[in-house]
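Dropping a structure here in structure tokens format, bear with me for questions.
Other chains of the complex are left out, but the ones given are in their true place.
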Amino acid sequence: MKNLFIENMTWEEYANITEENVLIIPIGATEQHSRHLPLSVDNVISVNFAQRLAKELNGFIAPALSYGYKSNPTSGGGPLFPGTIDLNGNTLTILVQDILNEFIKDGWKKIILLNSHYENQAFLAEAADLVIKDQQEEFPKIVLASWWDNISEDVMPQIFDERPFRGWDLEHAAITETSLMMYFEPDLVKNDLLTDEGIENVPRYQRYPVSKTLIPKSGALYTSISSTPEKGKIIVDDVVDNFLVFFREEFSLEELAY
Amino acid sequence: MKNLFIENMTWEEYANITEENVLIIPIGATEQHSRHLPLSVDNVISVNFAQRLAKELNGFIAPALSYGYKSNPTSGGGPLFPGTIDLNGNTLTILVQDILNEFIKDGWKKIILLNSHYENQAFLAEAADLVIKDQQEEFPKIVLASWWDNISEDVMPQIFDERPFRGWDLEHAAITETSLMMYFEPDLVKNDLLTDEGIENVPRYQRYPVSKTLIPKSGALYTSISSTPEKGKIIVDDVVDNFLVFFREEFSLEELAY
């Protein structure tokens, strides 16, 4: 397997790849993921997707961002759980702005922000906008994408075969994330601690200070029962296929012939 | 009708109401809303919902915030349309932080951020979090809510009777917003300019710079055909009922007896 991570290259090797190739920046969070998953779930998922994509797109992977924006109770369990290390919104935005500016200065024209922590979304978009906003040309181009937005409709019944799908917000430490972790890093999953816990009625609003009783003690927002590594593979294969369609289109890439 | 807007009060009248009552801060945007709706749609909707809620909750209304966060192409048509006046994320956050801090200093304990511009969401939440985060007590409490998150499932078929529902992102200048405007401010709707235009395939990612060809020339993301003031009323009545349930619960309010 060729070297996909720029951090393992010398600057000379790196200097040869910036102009024509795709750079993938994996972005996650350090955040509670119930009793059965580690704090690194969002990072592990981003980095593993990045590796699959890098192989398919002739791309390269930048050092991941392991700390993300504040966990929201109804999509991540919230700030009250130990192990949830939250950045302020402005901090994440200027961090990503600096990094994007530097990679663009090095010649990268095709950049993917690959995000697996929902709450990061708005602040990553803000960073990309602030970097690009006065640009008239189409390139450099930055694409911000998340795996959950790119699962095919027809795959969903295979994932939610035993338990119904209740919305992406609740898929925190639930079936999809657990299955992905079983597939990517099975050693980091405590299979004996999967639970059927979750929030019954999801509030349709946000409140501050956050509720101390809303989230189950485990931190899970929805059941992880019925997770399997096979489901993880189904998701990955499907999402990567869908990702490839638009990344190739946006970046005017040929399909690789092996 | 009693005076609901604090801006119309003297400071002495105002000083009497802060401790026990609910303060509603209507938040919108100045943003293109296709050919048939004015730039003020999000403000008009927030202020009108605020009036209904104020009456029901014995609440009062603060001066509205008429400028919002950046329009996103696939939920607002994007920054390329004239008339879309966008704030940076950090600007919106510190503006709302200052205002919340001041109202709390005046004694308000029950505050609603009533938002009708989707893109504002993350930056309003950040403001509320920064204001409240070190607070141990439950009050003052800030609730952030939007009408579209609070429509009942069983009402949807009445709204989307002729055209299918295609997701809330696309409901920009589409059936729900048009119907609400027909109900709240019919004079501001150009009935002859309703169209069936929209985006065919919604991208499942964001890109920077934004595409110049993605959004239809009108700026509409989805059809407004079949909008009626009656549908507007249905939405308002339903959403207000739903709002009332959790506002009363969060703020420990009795139902008003008239």
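The letters A and B name the chains in turn, as written, and every chain counts its residues from 1.
By our rule, a contact is a pair of C-beta atoms (placed from the backbone, for glycine too) under 8 Å apart; a residue touches a chain by one contact, two chains touch by 3 or more.
Because the structure is a prediction, the values reported are computed rather than measured.
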Quiz item: Taking the 2 visible copies as a start, how many copies are in the full assembly?
Solution: 6
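The criterion applied here is as follows: only the chains that are shown with their structure count from here on.
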Self-check item: Copies subunit A and subunit B - rotation angle from C-alpha fit, nearest 5 degrees
Solution: 180
Exercise. Calculate how many whole Å lie between the centre of subunit A and the centre of subunit B, each centre taken as the average of the chain's C-alpha atoms.
Key: 29
Quiz prompt | Contacting residues of subunit A [partner subunit B, same complex] | solution = 70, 72, 79, 88-90, 93, 119, 121-123, 125-126, 128-133, 135, 138, 141-146, 149-150, 203-209, 242, 246, 250
